[in-house]
Structures are given as structure tokens and as C-alpha cells.
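Note that one protein chain is taken out, while the other chains of the complex remain in position.
We just call them A, B and C in the order they show up, numbering each chain from 1.
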Amino acid sequence: MAPPPAEPPRRRRPALGGLPRLALLLPTLVITALCFVIPLGLIAVYSFGTVNEVNFDVYFGWTTQNYHDFTSTLYLHTLARSVFLSLSTTLSCAVLGFIFAYYISRQPPRAQQLLLVAVIVPFWTSFIVRTYAWVDLLQNLGPIDRFARALGLHGHIDILYTPYSIAIGILYSYLPLMILPIYVSLERIDPALYDAAADLGATPFRQFRRVVLPHAVPGLIAGIIIVGVPALGEYVIPEILGGGKTLMAGNLLADQFLETGNYPFGSALAVTVMVVLMLLLFLLRRAQPAVEAQ
Amino acid sequence: MTATTTTTTPAVDLAGVEKQFGDLVAVRHLDLQIQPGEFFSIIGPSGCGKTTTLRMVAGFEDPTAGRVSVSGKDMTGVRPYRRPVNTVFQSYALFPHLDVYENVAFGLREARVGKAEVRVRVAEAISLVQLEGRESSRPRKLSGGQQQRVALARALVNRPDVLLLDEPLGALDLKLRTEMQTQLKDLQRSVGVTFCYVTHDQGEAFSMSDRVAVMNLGLLEQVGTPEDVYHRPASLFVADFVGKANRFRGRVTDGSAGVYTVDIDGIGSRRVPGPDGIPSGAEVVVVVRPENLRATPAESRNGLTATVIDAAFLGAVRTIRLQAAPLGELTSAAGGAGAAPAPGSTVSLTWDENHAWLIQAGD
Amino acid sequence: MTEHDALIDPLTRGALLKKAGAGALGLSAASLLAACGSSGSSSSSAGSSNVIAGQAILSNYPGWMGKHNLAAFHQKYPQASIKMISNATSSSAEVVLQFKSRQYDFLLSDTTDSGQAHAADLITPLDWSKVPNIQNISEKFRKAYPWGLPTDYGKVGIAYRPDLVGNATITSWHDLWELIPRYSGQTVFIDLERDCMGSTCKYLGFSSNTTDPGEMSKVQDAIVRVKPDLKAFLNTNVGAGLINGSTAMAMDWDYDVALLQQKNDKIKWVLPDEGVHAYLEGFTAVKNTSKIAVIQAFLNFLATPPQYADFVNTTGTAYMMPTATPLIEKSISKNPILVPTPAVLAKTEFDKYLGADGTTLWSNTWTAIKAA
Partner (left out) sequence: MNIRRHPVAAPLSLLILLFMWVPLIVVAVNSFNTQTIMAGWGGFTTHWYSLAWHNEDVRTGLKTTLIIAVASSVLSLFVAVTGALWWRRASPKARAVYDGLIFARIILPEVVFATALFFLFLKIHFSLGLTAIVIGHTVWNSAYAALIVQARMAGLDPALEEAAADLGATPWRAFRRVTLSALMPAIVVAGLLAFTFSFDDVVTSVFLQGASNSPLPVVILGMIRFRITPEINAIGLLVMLFTVTVMSLAVIFYATAGSLGRAGRRGSMLDMYR
């Protein structure tokens, strides 16, 4: 079929009656420019400045010392560990989120709604309270440990205050943010597509690969971004579940702002993390059409 | 350009309409009238201005110059929601959040039609397009053809003076398309609403339309019945756009009142019908449709012979590609029943005097 | 080419009114009232020093005040009141920012933070003639906290369950360090730079306010050596695991251990032989506050035995006013852990502000320990 003919550009009449189109952009402009770009500019400028360690006044200047400091192996090691942890938790999150989202999407409508509510409701109570519940759950002599021993497993399930407990905490906290976008994209699949695929002789696995996976890609990518990025900057969960033994990039960054007051160094860290993340996102977005084309 | 003179008020009257987008002229000085109850099509290639013309009738575009009237009332500058016309969009533009019933009822609710009447008229419209039982489905759950019919019912239920259709069959597959063409024509006959149909597919337009307008580069090239446009094209563009045409260059040596004597290059003098007013000595092109160009395996009596390149069997017809030494490649078509001429064989080409048409060259 | 730019400019009355205008968007009735309240009454309290009037804003831990302190104060001085804003801040950087933010008139602040704020010229010294009741506080605390009214302190010692460590006896930091590897994964340290490294200083025989890089590097080694055998660094419910036995030994604060002992009497408190490090907190007035009269009146009021007893009984902290002892609950006043005997105080070293270089040294050492 021929593509629709390229007609002359459509009219540029105001979108809503008399409102000029640009007025629609005004709220976004105000909130991004005034409350995001300008403060960020401040951070960018700070990252080249120095701080008075007594009264925490920041002196503007053009030193690159803060970026130099960052290249110490101490910090690079911490960053690498954080990237690894956030990558592995994001991937586990994607796998679990996908399975569950797919499970929901294949239920009858009523059950779908119930399950969605079941995903969201636990998150309407305080994040801190929920995270501390994991301390209780995972601790030595806690419910999981006792359950495992009742089953006759040898030794303790003693993973509280290890990187594993941090991973579990992050996985738990971010899972709904993974499930929802994947569900939304899977839910759009016309049920007839499954029948059609089966009709065309696709085995369940091929059906899954050819029909389900391509549809899930946009949701998966959205989920990975929404989960992976904050996971990299997460510092409350490592603090509560890490027992202060595992330093993460998020903690390092938060510490500069909340504990030591080294704003220039913290700003340099933030700028670096931002640039790295932007780069990754850019690559991900470029890769997206290629994935979808498969 | 032929402006049909009638006593009734035209359903659509475009007078001196022009449309520019910045530097781009989309429609140039267009005069066009569509009669009530007519199935009228506008055809032309991409970017010819046909959709822009339709959108000016609907009110989505304001003409840069000229006047748009619907049923005798001046509609220039009137907003779309105040015009007695409705549109079937190329993408259907069905409201995804409303079911079939509410989609169809949309215009009636906007017109504040009473509840009981809404029910009756929506039911009527839905049965007209044979979608009974799908009232509470969402558009996404319907097939392309069904969606197309919802779009049709949604527009027709408002009993518009004119129904505008913007390539409504473009997204359907070939079989469904032919089916829908018949249905559309039947539907138009039964409701009696004026249809203004835009398409780039001349076959589709010919099969349904009472009259056809051909546009190119923003200009109206010709208006007429499908037969007029096909057999008596007003320009070389029209001749080519609506079908395959064999062209022969020549000069008018004599003639008036619709039949001229033309000295055709490489063939000689022939009598050819054409429009009035071509002066003697004018450079012309003689157009002969393939089905009117007879190829007979015999020696030439009048000088035009050609070599068969190949033949293609298409069922009802067989087309033969020919090479005529000074004239280039030609095409002949004949009923599929006879035997195919062998490639490489020599044939003589003839046509009936009435089955050619003269177009003045140089335009 | 550097250009100096102080982060925070002084807030003028005009600026406050401007803020009020911005708040009039309608979302921030509370902040609007706060802004108006603090600027509107400034002239009256500054004008006549005899009338104690106006609302002073206090940044404080949630609930860190006697049940009846604020109401009683308002009853005594009907024109004056204290508005308490709960803050969960823990670091010097945050507290100093609060000093600079001009959102508050006085703050709960420890010796380190007030010391730093003092060095940065961010505090208003009190007129002690207006706070005569300060005499009720033991001298050692007054000396250590010269900027305002010291209210509470906490010693960092050792809590352990002898039954879980083979009935070993711990009397010193040295004993603790010896036992940690033997009972791997059963010891908890405090997750605060000053308390954790300060206690380690004591273990190594240094001052817990040392700024010697060589000493700090030994401190780092000492902690990193046992880190693999530690269960965790915690700053909340530090010793809770001692109750059910999931923790055997803990570096912990005195008041926390006093509470833990009520749940399980097998828990023992140790004031280590080498000495202990302690924090000391109090209320300090912010520079340029217009409510200094209200603050002084309040601190003087709080320093009376009944009010201070209310404060201690509500917060359950170790106290520092001997004359209040009869009014303080027995669980606190009779608890040897919490009573400040001269012998205990002799072993105690309070936090001090370490200066810019010292602070950086400590925080770098701490980061290195946590990253190890």
C-alpha cells in the first residue's frame, strides 16, 4: 500500500480557541527553566568552585580540582560497585517485572484490575517503614531465617547488612515502577494476535518472541530507565539495609551534601553522574529502534 | 474548464478559491461546483491540492482568496463545527475512549438532539453500515473495515448536506477495498447525500463517481464524467493520470467543429476528434488508449507497423508491448480470448477515427 | 580569578514581606504565617527589653522537649511562645546550614556544630545575666558548652551479652577489639563519624578530638581490620539485637543501653578503662535573631529544676543538673549508667569542633573506612 500522500503542511491555527500555541509550553518552561535549569546551572558552577569548610560558603572559581579528586581509586571503586549493583538489580527487576506484568495482562479484566491494585497498595505506606520491615524480615533469627531452619536448611540465612539485602530492598521498592509500564505496553496487544500467531504455526516460545517481546520493548525500556537511574542514586536503602558497610555512589553523593558539606565536590560528582547517565540514555534511545526492528 | 450550468443550487460551490501555505501555493484559483445528490470525486497525485480543497470545504483550512459555499450559503470563514458537512477521515479519527455507539452519537449530542431521537438515529446509522451488535465495542477492537464503517456512520448520522471522504479506503487491503467501493456507492444511492470523495486512485474514483475532478500542482485540470475524463482528456497530464495512453505527435493541417486533420509524425495524415478551437498549424498530441490501438498480424496498409516485445495476460484483457521504430514504445490491449502474438513478430497498428483524441501540445 | 559569593544574603524585613507576597499564591498559609510572625513582632521585642514577647522558632528533634515545657513557658510569659520545627538533621553541614538559613531563632546543636557555627560567626552569645539559672547545670558541662544552655549528653560505651561470648568479661575497648574476630558477625558499631572513630581513638589511647594525621591513619587501620567481622554500622536501634541475641556486642550510647537492660537483664554496660567519648547537646541562639529576649527567658525557664526534670523524664536522656535529681524518675536517677558521677565524668571526653583541616581529615578517613 502506498504511504499516505504528503500533503502541504497543516494549518497553524491556535490550539485552544484564542490561546497561542506557545502558551501551552509556558508552564513547562517556567518549571524547567526557573526551578531546574537555573538551580542546575548553580550546581554546575559550584562544581568548579571551592568551599570554606568552616561556614560552608562557596567560592566561585574555575578549579578542576573537584573532578580530579573524583578520579581517586577510592571513589571509582565505589562508583563501579554501584553501577554493578544497580545494573544487576535493574535486570532482576526487569525479569520479575516482566513475568508479573505478563501474568497480569493475560488475566480477565476484573482480575487485572485487582492485581494492579495489589501492586500499588503496599506502596501507599511510608517507604521508610516498609524498608525497616525488611530489616525485621531478613535479620538473623528473623521470620525468614526461622522459616528456613524450620524447613531443615543448614546454617543461618544471614544476609541482612550485605550487598544482597541492599539489592533485595531496591528490587522491592522499585518493582512496581517496572511492572506498570511493561503492563501498559503488553496490555495493548490484541488477543487476536496470539491466536493469529498460533494459527500461523508459531510455537509458544516463538509466539512469545515474535509477539509478546516486541510489544513489551517500549515498556521495558521505560521501566529500565525509571528504575535503573534512581537505583544508581539510591542512598536511603543502602543506609538502612546495608548496615553502613557497603558504600554506594548515592551515599557518597548524598554525604557531600548532607554530611560533609563539600558542595563543590558533591556538585562535581553530580555533574559526572548526570553526564554518564545522559550518555547511556542517549545510546539506549538510539538502540531502541534497532531492538524493535528485530 | 467546464462549469456546468444548472438551475438548482449547487451543494458545494467553490469560487476563485486559492490556498497558500507560506510560499507554497497548494490550490490555485479554483472554480468548482458539486451538484446535490452527486457522487463527486477529486483525484490527483500526492500534493496536488485535493485534500486541501476538501479541508477548505470542511472548514479546517481557510482559503487565502475566494469563496466557499455549501447549499447556497457562504461558508467562508465559518468554523468547521458550524458547517452542514461531515468528514470521513483517512485515519478514521475514531474516538478511542468512546465505544461504537458513543462515537456515532457524538455529533447528535453536540447538536443537543433529544435522547429518544439519538437512540433511533444511532441505531439506524449502525444498521445502515451493518454493525449491529458491535455498539459497545471500542474502536481498537474492530477490524479496519469495521472502523471505516463506524467513521461513515458517525458522519452520516448527522444528515450532512455534503459528506466529505478523505481517502477513506486507503488503509484497507485490495479485496476489502473493492467490496467497500460497491457498498459506498449503494449507500450513497440509498441516503441520497452528496458525496465528495478524495483519492489518488483513479480506478476507485471511476467505479463510484458521477463526476470526477482531476487536479495537478494545485490546478484543476478537468472536470467531467469518468468517460469524458478518460476518453476526452483535457491535458496530457489527465490523459496519463487516468490511464495508459499512446501518444503521437503531429500538426493540425485543417479542420474545425471537433474533428481535425492532423499530420502525425511517422504515420501521415489522419482525421482526429478534439476540443473546439484548435487553430491550423498548432502542434498537437494524438492520444489513443491501448484498447483502441488494434494490432493485427498483417502487412501495413497505412504505414504504421511495429515489433512485438512481449505480451501480458491479465484475464479479461491482454496487453502487448510494442516497438514502433520512429515512435518508441507503444501499448495495445485486446480481449484475452485470442492467441497471443509471438514476441518479435511484426504487426500493423490501426485505430478507429472516433477512438482517438487531440490535445494541444505545449501546455 | 575568583569572585567571592556568600551563599546567603541577609534577609531584610522588605524581603520577608516580598516572600509573603510570593506565599499569597495560596499554598503556603503556614510558611506565610511563620514569615509574618517572625518579622512582625520583631520591633516590639527589640524596642522594650522588659516585655518578653514574640514567637521564637526552634529547630529540634521531634519530641525532644518536656511534655509540658512549652505550655508552661507560654503560661508564664503570655506574650511569648516557642514554635518547634522538627528536624532530623544529623550532620554539621546541615546544622550550619540551619544556622545560616535564618529560618530559625535557636537550634538544638551539639558541641561540634555550635563550635563550628561559632567559628563561622553564626551565633548570638547569650547575656548570662538574663539566664541566671545556668548555675544549676554542672560546671563541666557549662564549660564544654559555652554558647547556650547544655541540655543532654551521651557517652559511647560498650554493651554486651556475657552469655553469648563464653562469659568473657569486657572491661575495655581493647577487650572488645580482641573479641570481635572471635564472634564474627555479632558486633555492631555506631554509624556516626565522631562517635565511632572517637571511641576508636580511645581504644588506641588518643584524644577523641585528635587532628593528627598519623593517629587518624591508625584509627582507620583499627576499624578496617575488624570491619569484615562486624555485623553492621548502625545509628538507629544500635543495640536492639542484644535483646534477642542476634547481636552479642555493641558500641552503644548510655541511654540506649539503659533502655535495653529493661528488656533483657543479661545485657551488661561497660564504661571502658581507656575512657569514653561523648556528645553534648544544647540550645544555641542564631546570629541576628530578633528574639534573643524570648530565647534567654525560655532557656532560663528551662534551667529550673522542675522544667529540666520534665525535659529529662520525657526524653529519657542522661542529665546534668544535680539539683533536679529528686524530681527525676528513679529509672533514670538511680541508673548508674546515666548518673554523672565524678568518676565517670573524669573518664569522659566531649566532642569539640576540630577546625577546617581536622574536619576534612576526619571525614576523609571515615569515607575511606566505609569504602574499604
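By our rule, contacts are C-beta pairs under 8 Å (C-beta built on N, C-alpha and C of every residue); 3 or more make two chains touch, one makes a residue touch a chain.
Keep in mind that what you see is a predicted model, and the values were worked out from it rather than measured.
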Visible contact partners (per top-of-document touch definition) of the missing chain: A, B, C
Candidate in contact with the missing chain, chosen from A:V83, A:A148, A:V217 or A:L258: A:L258
Touching the absent chain when the full complex is considered, from C:A72, C:I85, C:I134 or C:V224: C:I85
Touching residues on subunit C - with respect to the absent chain: 7-9, 11, 15-16, 18-20, 22-23, 25, 27-32, 34-35, 38, 57, 61-63, 83, 85-88, 90, 101, 103-104, 235-237, 240-241, 243-244, 246, 256, 259-260, 263
Those residues of subunit B which, in the complete complex, touch the missing chain: 58-60, 79-82, 85-87, 89-99, 101-102, 106-107, 109-111, 136, 138, 140, 154-155, 158
Contacts of subunit A with the absent chain, listed as residue ranges: 15-17, 21-22, 24-28, 31-32, 35-40, 42-43, 46, 96, 99-100, 102-103, 106-107, 109, 112-113, 115-116, 118-130, 132-137, 141, 143, 172, 175-176, 180, 184, 187-188, 204-205, 207-208, 218, 222, 225-226, 229-230, 232-233, 235-236, 250, 253-254, 257-258, 263, 266-267, 270, 273-274, 277-278, 281
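Basically, only the chains that are shown with their structure count from here on.
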Innermost chain, taking as reference the mean of every protein Cα atom displayed: A
Chain centre separation in whole Å, for subunit C relative to subunit B (CA means): 87
Distance between the centres, which are taken as Cα means, of subunit B and subunit A, whole angstrom: 55
Multi-partner residues of subunit A (each touching 2 or more other chains): none
Per-residue overlap in subunit C, given as positions that touch at least 2 other chains: none
Subunit A-facing residues of subunit C, complex: 1-7, 90-94, 96-97, 100, 116, 119-122, 185, 189, 191, 193, 227, 230-235, 241, 244-246, 355-357, 359-360, 363, 367-368, 370-371
Interfacial residue positions of subunit A with respect to subunit C in the complex: 50, 52-62, 74-75, 77-78, 139-141, 158, 160-161, 243-245, 247, 251-252, 255, 257-262
